[in-house]
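Only one protein chain is missing; all other protein chains are in place.
We just call them A, B, C, D, E, F and G in the order they show up, numbering each chain from 1.
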Amino acid sequence: MFEEIGTTEEGDLIINVGPQHPATHGVLHLVLTLNGEIIKKVEPHLGYIHRSIEKMCESLSYRQFIYVTSRMDYLSAHINNHACALIVEKGLNVEVPQRAQYIRVIMDELTRIASHELWWSAMSMDLGAFTPYFLAFREREKINEIMEETCGARLTMNYMVPGGVMTELHPDFQEKVKSFIVDFKKTLHEYDELITGNVIFQNRMKGVGYISKEDVITYGCTGPVARASGLRSDIRKIAPYDVYDKVEFDEIIETGGDCFARYQVRIKEMSQSIRIIEQLIDNIPEGDFQAKTKAVLKLPKGEFYQRVETARGELGVYIVSEGAAQPYKIKFRSPGFSNLSALDHMVRGHKIGDFIAAMGTLDLVIPDIDR
Amino acid sequence: MFLADYIKDVYGAVKSLLTGMKLTGYYFTHHKEIITEEYPNNRATLKLADRFKGEVWMPHDENNEHACTGCSSCEIACPNGSIKIVSMNVINAEGKKKKAIDQHIYRLDMCTMCGLCVEACPTDAIHMRNTFELSVFDRNHLIMRLNKPGSKIREGVE
Amino acid sequence: MTKEELKIKITEIHPEAIIDESGEWLNVSVEAAAFRSFAEQVRMDELDLDYVFCLTCVDWKTHLTMVYHLSSTTHRHNIVIKVKLDRNKPEIETICDIWRTAELHEREVFEMYGVVFLHHPDLRLLILPDDFVGYPMRKDFEDPINMIKL
Amino acid sequence: MDVNDKIQALDFPGEVLNAGSSNILMSSLDDVINWARSNSLWPLSFATSCCGIEFMHTAAAKYDFSRFGFEVARASPRQADMIIIAGTIVNKMAPVLKRLYDQMADPKYVVAMGACAISGGPFFYNTYSVVKGADHVIPVDVYVPGCPPRPEALLHGLISLQGKIKAGLTRDQIRNSAVISQ
Amino acid sequence: MFSLEGLTNFIHEWLNGHLPATFALLVEFVIVGVAAIGLFAVLGLGLVWMERKVAAVMQIRLGPNRLGPKGIFQTSADTVKLIMKEALTPSNADKFLFNLAPFIVIIVAMLILVPIAFARNFQIWDINIGVLYVTAVSSLSVIGILMAGWSSGNKYSLLGAMRSGAQIVSYELSAGLSIISIIVLTGSLKISDIVASQENGWWIFKGHIPAIIAFVIFIIAATAETNRAPFDLAEAESELTAGFHTEYGGMKFALFFLSEYINIFIVCAICATLFLGGWMPFHIGSWTAFNHIMDYIPSSIWFFGKTIFLIFVIMWFRWTFPRLRVDQLLNLEWKYLLPISMFNVLLMTLMAIMGWHF
Amino acid sequence: MNASVIIFYCIAAFILITGLLAVMGRKIFRSAIALLFSLTGIAGLYFWMDVNFIAAVQIIVYVGGIVVLIIFSIFLTQRSGEEMPKPLMKRTIFSVLAVLSGLGLTCNLINQYGFGSSSNQSAAFKADVADIGTQMLSTTEHGFVLPFELVSILLLAALIGCIVIAMKVKHEEK
Amino acid sequence: MNEISITHILFVSTALFFIGMYGLFTRRNMITMLMAVELILNSVNINFVAFNKYLYPGKLDGVFFTIFVITIAAAEAAVAIAIIINLYRSHNSIDVEDASELKY
Partner (left out) sequence: MGSASLIVLMCAGIAFAGGGISIALLFVKGSKNAQKGEAYECGIPTKGTSWAQFQIGYYLFALIFLLFDVELVFMYPWAVVVKQVGMMALVEILIFFFILFMGLLYAHKKGALKWM
């Protein structure tokens, strides 16, 4: 009944945010119940970019389905592909060459930096600061160039294949990555100057969108959102894959649980990614970049689950195989889906501005949620 | 002390704001930081990465010959059916009937540039090309025939 | 906890559970009627499985199977709970008051597979358009208008 | 499907156009208006998926479509001149897109960016929820292929659109001109 | 030769020499009206272009550069396009008020032009209440925004209008108080007197710390009153899509857009008049020779130079800072700016009475 | 008939018409806007009478303050888009009669009294801000320093009153 | 009719006064009644200024009275609206008839 008249009896306003809204980063549709500026309820309506990827994958071969997943969470396309490659390798018991593993991890971390940069710029833009957008995209563009040279695409690379990576690294790769690292370390300082230290920004962030550790667990939040509330949830530490157990890096844990803590986690994660790349980039072993696999891959009958840490958190791929060339059932457990469910809890009683800030720090990628 | 805190607050706030303004001011006064590339004016000098996947392309040599046998590997490898091979039977010199390619139809409007077709091709007949100026006003123009009219398969390619 | 300890513990809680050790993690099959109490116990007990990281359903053409991937953030052990459901009348108790994250996941499973979660507070279509008919992730789903088979 | 006769040499799309002119005064006034319209295409900030990121790259410093005067991305369709459909349109989104398009003030233009918007692209087969091309929902003026198209490609598409507007074609003419010119 | 000084007298005399008095007056009226419209157009085109260029350079990009040198015709193209765009009225809007609101906003912006001294002896009406008149008329602009927001029949618009209502009225207080702290020194509200009082130095230099505090507060309040970022809550794009003018398109939107820039110009002009001496060249006390050299630069260039510098500062704010939240915005006013400016007025009074300023 | 007279009649008509709209409009927001125009018109009248200071005060306080407050309270207390109920016919007729008779009586009185004779005093009217300020701060016979200080007390009282009244409910809600 | 005398201004203010009266009589909504009261106060202000300007141009007392009336009007409006909102919150109506139950 409330929905029909647009207001509830207490004079609350029901307002649609999205699907076309600058702050929803795509097509998230949220129905806000407002009392003046105060948010009483946030109700997500999904499906505006539901492309039935899971259904599609049931009719694609194990080589083919990887490319669809890069359209899922397009900001961590490499990492999605990585997860799919890993699960196929797990099913086939393929040993991936060391070189491929190194390349994969470097690519993952570059992707993570690029993704966090986009998050940083988009979040700043949600908060009304425009210049960060351009500064972050300058760095992102450098990563894109590196990617483009090696993978042949800027965003949805489709570089990982079961058994390794698709092509050899570009000769300039190492050199460019190293110079990028040098530049990026300088740039991180600029980010602090422009946004992190800014008094307006801190007031917008601190104490906003608080979520406790218990709530994080029960809402199933992952990634920076969980780590900002003190939950150790980095899959790279919990269940290391490829060469993550060989590199040294810190799992960033903050205990604030508010937007600022989430912000800090991501900013610090970028420097950790740099640290990982620095350790690997000079030590890429020689050898094959791809293991020999059959032309048609068939996973044995059974169930497989692979978890990886994307830029947004834990991505799980669950495959039920019947022994055919296509998966019988596939399920992507996307990080954004569970993070989104905590949004209502975070912003109740806050103002519209806080809601935008909280949503910015959740770093949602909607196709990842809708799949 | 309340008043001291108050003044400290104001001072800290103003300082942080000025730090931000310093950065934007730096960029405002240092025009060499501008990184814009003027696309339509720099077409002559624009160098894209060689590996950039812009569209699928079938190289033809000077005799208008290509290396496609019409084996359909690419069609099978393509995850979303953007390649269609129309084959025909030709009679070769020895008088044998042989399957050969008539049209290699490529749907650029659906292609996702994943490169699986290039990987799959046994004769290296198709490549990814780094062209990008492909905008059209009618989407039918995006359905392309890759083998040029009158082209033949190169000798010795099986 | 290791797999063995988990197995002992689970048998203690629910003796009827069928435990399969072949996979990466422990697979525990329970019947739909006992599922709810079992879920409460694994959450509360020293198993402390407080984190649902995957919740989905598999359509086996003859029946449906609910699959819950649970994890413990303190002990770092995982189990998989499987519940077999009748395909024609799939009904199962909700767990969204135990694990809040299940609320949206259950809504998704409801619209994709048609599983009805009893006592779910807000069981509506989440992703699909409001007037959508059918359960698209079921194997027999057909949509001749929109779905072009390759 | 016989595509044989549809296969054409791909020219730079803006050049094939010729606009009929009535009298000199009106046409020079029209020229001014078309010049203004073509150089001030304010896009609606509408991005559904991956192509949206490349759209953002186009807006960002390296490619900087503000050089053409396109940078005033408006969130409200009343103030926007064109929609750049950057990403997949699914069945649930289609009415929203239609409504947004309808709510825009004339004149208005549509650019379909990327394979998803042109034809459904990667999601053409075996999916029950994707619209097979945004032109099933609203008329599209320019198609920019790619998955996603790189920023230069989008700029190329926008320049082509500018060329068409400058040539003084009406909305419907623009839609059909590619066919007419053959 | 760039000075506008003699222009008014010349026109006045020429007209009176050639036409009957009533007719000459009428012609003068027409000239003033056309000049005001022309100023509006030029300011609108120029400032929007300037904003885009400033933004571009701060954001390490080029900005509009394809129409004319440095893209100076970009805004003309935008204007022609906006004029030739459909003027749309939503069907569920209050049509009368919806169409009236842009008029109100523009008329208010026009009316504030009255007392501004663009150059020496170049002023439409040197009204005896000068700055008070500006304060009064500018408080009318909130009505236009409230009207636009309410009549659109759109929830975003209404929220945006309410925000801007509260914001504009709040910041009027500290703006008023910083004006008053200068009035204490000048002893007159008349713009010409205020400018004249700065003949041997601008108030920002002569007035010591209180003048600087007042200047900073006035700049902040001016930014807030014109709904500029970081105070652009009324049209907060990421929150309320386009705020109070969500439903406005084409020329009606252009009028709001224009009035925003005109208002910026006006507050900056007032700020320049109060603190930086208006058209008064840069003079230092008794350095006669130096002052004479400065006088060679025409007064209108001084005025526009100062004003544009202040506009640049406001643009600099916009492209640096994130947006405040609505309660922080009001907090800033009521907990910081208002008490500080009240204290500042007292300080300034003490200084003025003791004669501690130069 | 000179320009000044025409302008006076225009302003007067504007004030009265918008005033009438304010009290007769059915949509409350429109009424408020009409009231606003009426008050602005009165400010225009003050400008016409050369009391610029009062005109500015009128705009600042009435238009910028009171009307905005009224608009806010309209948003708060009713659905501003809905029309208000029509007043009862009986009451309308009664009011019109009462008002018209009152108006007639008063106008008649004004006419009869005829201020015309006394209005030709030669001294020029001058309401400069400086004069107002001096008189306001003076403690002599026509000085207004006491009311000036009292105003602050009035404002304080009103402030406290408003806060007490408006905040009372807020505490109850908690 | 070449000169506007004080009488004309008084006519205007009288008319405004009775317009306000009419509003006060017919309206039953407190906010609109408040608006009518503002009209009445304004008509009084016009009188003060007119009398001052035309009858006692050497003095400023009428102007001062106007200022103080405006001040008091502002205070009155503020308090009145606070009361109205308070009333609305407890009675969910701002109709004077509904509020008449207050008199106990």
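By our rule, a residue touches a chain if its C-beta (ideal position, glycine included) is under 8 Å from a C-beta of that chain, and two chains touch if they have at least 3 such contacts.
Note that the coordinates shown come from a computational prediction; the quantities given were computed from them, not determined experimentally.
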Contact partner of the left-out chain, one of D:Leu41, D:Ala59, D:Leu100 or D:Leu161: D:Leu100
Sole contact to the chain not displayed, among E:Leu19, E:Met50, E:Ala87 or E:Ile308: E:Ala87
Option from A:His21, A:His82 or A:Arg227 whose C-beta touches the chain left out: A:His21
Hidden-chain contact residue, picked from the options E:Ile37, E:Ile209 or E:Ile293: E:Ile37
Listed residues E:Ala166, E:Ile204, E:Ala221 or E:Ala269, member touching the removed chain: E:Ala166
Residues from chain A at the interface with the omitted partner, ascending: 3-7, 10-21, 29, 35-37, 351
Where the missing chain touches chain D, by residue: 76-78, 96-100, 102-103, 105-106
Interface residues of chain G (partner: the chain not displayed): 67, 70-71, 74-75, 77-78, 81-82, 85
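Convention: only the chains that are shown with their structure count from here on.
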Smallest count of steps, each to a touching chain, taking chain C to chain G: 4
Comparison of B-D and C-D (more C-beta pairs in contact): B-D
Whole-Å gap separating chain C and chain F, where each centre is the average of the chain's CA atoms: 70
Geometric centre distance via CA averages, chain E-chain C, whole Å: 63
Gap in Å, rounded to a whole number, between the CA centres of chain G and chain D: 59
Junction residues of chain D - those touching two or more other chains: 60-62, 64, 67, 75, 92, 122-130, 147, 150
Shared interface positions of chain F, touching two or more other chains: 53, 57, 65
Interfacial residue positions of chain G with respect to chain F in the complex: 1-12, 14-23, 25-29, 31-32, 34-36, 38-39, 42, 45-46, 49-50, 52-61, 63-64, 66-68, 70-75, 77-79, 81-86, 88-90, 94
In the complex, chain C residues that touch chain A: 22-25, 27, 50-54, 56, 58-59, 67, 69, 73, 76, 99-101, 103-105, 108, 125-129, 136-137, 141, 149-150
Interfacial residue positions of chain D with respect to chain B in the complex: 3-4, 6-8, 10, 12-13, 61-64, 67, 112, 115, 118-125, 133, 135, 140-147, 149-153, 155-157, 159-160, 164, 174-175, 177-179
